[in-house]
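Only a single protein chain was left out; the remaining protein chains are all shown in position.
Order as written gives the chain letters A and B; numbering starts at 1 within each chain.
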Amino acid sequence: MKWSTRACARGEIVTTLTYPVLQVENLTMHYTTRKGAVKAVENVSFSLDKGEALGLVGESGCGKTSVALTLLRLLPENAQFLGGHVYFFRDGSDEAHARRAVGKPVKILADGQEHQGRLLELGRSELVLEAHVNGRTQPVRLSRDRIARLGVDLTALSDEEMRPIRWKGISMIFQAAMNSLNPVYKVGDQIIEAIQTHMPISIPEARERVERLFQLVGLDRQLMDRYPHEYSGGMKQRAVIAMALACDPDIIIADEPTTALDVIVQDKILREMRQIQKKLNMSMIYISHDIAVIAEVADTVGVMYAGGLVEFGPSEAIFKSPIHPYTKALMSAFPSIKGEKVKLAALPGEPPDLLKPPSGCRFHPRCPFATEICEREVPQFLEHKPKHYAACWNPLA
Amino acid sequence: MNRLWQFLTSGMSKFIIMRLLQIILVLYLYMTLVFIILEAQPGDITDIYTANPKITPEAREAIIKQLGLDKPIHQRYFEYLKNFVTGHLGCSFKWGNISPTPDPICREQRPTWDLIKERLPRTLVLFLTYTIVSFYIGFFLGKLIAWRRGAVIEYLSTVIGVTLFTVFTPWFALLLVWIFAVNLGVVPIGGFINPDSWTNIRQVGSVDCSIGISCSNVVFNHMLLWLGGLTLLWGIVYLWSRRLPYAWQRRAVRWGALAVGLILAGSFFGGGWLGEVDRVVLARDTKFQFFVWELEFPAGTIPLYPLVLDFVQHMALPILTLTLISFAGTMLLMRNTMLETMREDYVIAAKAKGLPDDVVRDKHAARNALLPVVTSLIFAIAFSVDGGVFTETIFSWPGMGQLLLLSALEQDYPVAIGALVFTGIFALVAHLVADILYAFLDPRIRYD
Partner (left out) sequence: MQAVPTFKPTEPIWRVRLQLLGRGLKSSWAMFAESKIGLTGLGIIIFFALFGALWPIYPWLMEHIAWTPEELEAARNAPYGAISSIYQVYDPVVGYDPLIPGIENPTPPSRRHPLGTNQYGRDILAQLMASTGSEFMLGVLAAVITVVIGTLIGAITAYYGGFVDTFFMRLADVFILFPLVSFLIVLGSMIELTLIKLAFVLGILYGFGQITVILKSQALAVKVKPYIEAAKVAGGGHFHVIFRHIIPNLLPLSFLYMMFNVTGAIFSEAALSFFGLLPGIKVSWGIMIDSAHSGGYILGGRSFQNWWLWVPPGVAITLLCSAFYLVGRGLDEVVNPRLRKR
């Protein structure tokens, strides 16, 4: 548990009691294609707290969606997971969650300390962890009522074991919402299906729940019994949001939630999503290539380029004083209404081919500040300013 | 009442009505086309209908008058259409009259319509059974093969599928007859019934068995009625049960209805029925007859099940042949469409919702992959009907297909043309049913 003071994009300063829900460490993943391995995600690490809105921004093809799919373990067959941990945290008293974690790598936050290892035993009052301390493996006993958060490594779960976590722990709003609704079933039925998979409630109760969800997202109750082709684009988006909220998930991942919509509807939906997020104190991960969208909704921003996370920090810091040259270039491409007139600088070149990415820092061919070391070695992801990380040999400011 | 009105004004029923109207139009075009082709034949059209030496000149005159063959072409066209609608299609050259009350026009020859009426149920039984079975097997296998990819399975299924799909039907039918009937001897070589089994039956219901095979027709028609009726009723129960909220309720209702239907059918065919019989003997028809029995029954009753078994054992091989030929096409297509559907976003979304693997496969992927397959089935109806012609001939199954072929070979034109038109109508009705099925499956094409 910690106090967090966040400066959000809109200039609000919020101090809340918050705790982590997700910790991603060194996530690496390739796609195997006929032409070779596409190195789509390389060493991505970030964390997400309760109630936080994280925005992942980057060009198309930089790996944002791949990261999201990896979290839910929804990758296609030709995807190869190469390493990393995705710790999904729940309260220490959550019995079902703890039981699922037995035998798996876990991370435990207790008494302000972090313990990492494999969960060996789960007793009623205490648990046993197999941790690596000082190069040796030894069992660590922890009293269960001192445990604040227990996080299980999702990458170590089998597909069947992931099922209870999908949608109820982490849900997702897919890119191009119109395609994530099955055209042959009524919309309401599809949401009820999600609800009934995770919660043992009767159909009338589920229907009531869907009605309330529809109300929350601003859809007419009667639309529940209609088919997706009878909805407009904006309505479909709202329906998909309602579906994502259906099981009260801990985290919602919204992948390009408004790309397929026209600008006016886009604005409206983004604002409503932000409202819902604040109201329910949800943790969200927004993914977009449009920096304006991220600016609108995110408290924390992660900038991705060519499969790696190049900068990560509070959104105000990222926008006002970016560290990585790529982030700066993204800002330059985004005109400011209030600020002085600046010439829009387009980045030269194109995003690299991930089959054969550039050596060292993947951005170096396009970077105006690149030096010799940038070509040789991959820069480390370091905390250059408080809570503001970047991976660059020549950071700005 | 309100529910009925709701259904009548729904998109679904509007669709059905539209399709019906279109079908009537198409039927009209088809018959016109046949008429044009008839007219285009060298020779007199009156010859086509009346050239049989067995017909007396007066009868020939009567036929010519009745069918309007002596009038100019436009009037003939209308007569032709009218005749089809009223059901008089000319008289057979070959087949003689067998009914106690001869048709006033045809006298000693059998009216075409009579022949068709007798044979249609037999083709219907074959067609319905093998269509449903082959579709379901193809659907099931295609769905499984696409879901669990594997190089060996895909290769095997492609090879087997393409072979069965393109195999030369008569040759394949002969092959199967040779394997199963001649060598293994588990099924009779051909035919519809074994006459020996029926010789001791004098009367079934009110039908006198001494006249040809009319008794077997009665029993067979009852079989068809039960088969069709039960399927229809079960279909309605299935549709109704979709509104039930719980899965266990739905399953209970459906299986319960099936059980009830089977019990009803069993009691009808298993119990005694009115008739007169000395003994019922199921005679030896194959090398390894599984059941030969002689049964004594109290006077006045006949159990129908041995007779039904006689039909069934004759139906087994034709249905097997037709199923083997047809399921491959469905399976290959289902596999391909399923592979495409599996990549759709809503399948990934379904998985993301935490649904079990087989639910994602069946309820989401397969359900959508089904749609193009049903569409292709519509195109394949004509092909199936043709396949039926070959199979019926090889197996001597006396249905519409065999009628068509035999009459064509004997140059019995009225029957051949009548059978051709009826085959067309048959295909049209099948087309309509398939269209309705498709509208039922895909809500996007209804006229809402």
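Assume a contact is a pair of C-beta atoms (placed from the backbone, for glycine too) under 8 Å apart; a residue touches a chain by one contact, two chains touch by 3 or more.
A quick note: this is a predicted structure, and the numbers were derived from the prediction, not measured.
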Report summary line: Out of B:Phe78, B:Phe168 or B:Trp255, the sole contact with the unshown chain comes from B:Phe168
Report summary line: Missing-chain contact, candidates B:Leu124, B:Leu230, B:Leu405 or B:Leu441, resolves to B:Leu405
Requested in this report: For chain B, enumerate the residues touching the unshown chain of the complex.
Outcome: 22, 25-26, 29-30, 33, 37, 41-42, 158, 162-163, 165-172, 174-175, 177-178, 182-183, 189, 336, 340, 379, 381-383, 385-386, 389-390, 393, 401, 404-405, 408-409, 411, 413, 416-417, 419-420, 423-424, 427-428, 431
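One rule holds for everything that comes next: only the chains that are shown with their structure count from here on.
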Requested in this report: Between chain A and chain B, tell me the centre distance in angstrom, where each centre is the average of that chain's C-alpha atoms.
Outcome: 57
Requested in this report: Under the touch definition given earlier, write down the residues of chain B that touch chain A in their complex.
Outcome: 149, 245-246, 344-346, 348-357, 364, 367-368, 371, 441-444, 448
Report summary line: Interface with chain B, chain A side, in the complex: residues 72, 74, 77, 159, 162-168, 171-172, 174-176, 179-184, 193-194, 197-198, 202-204, 227, 229-230, 243
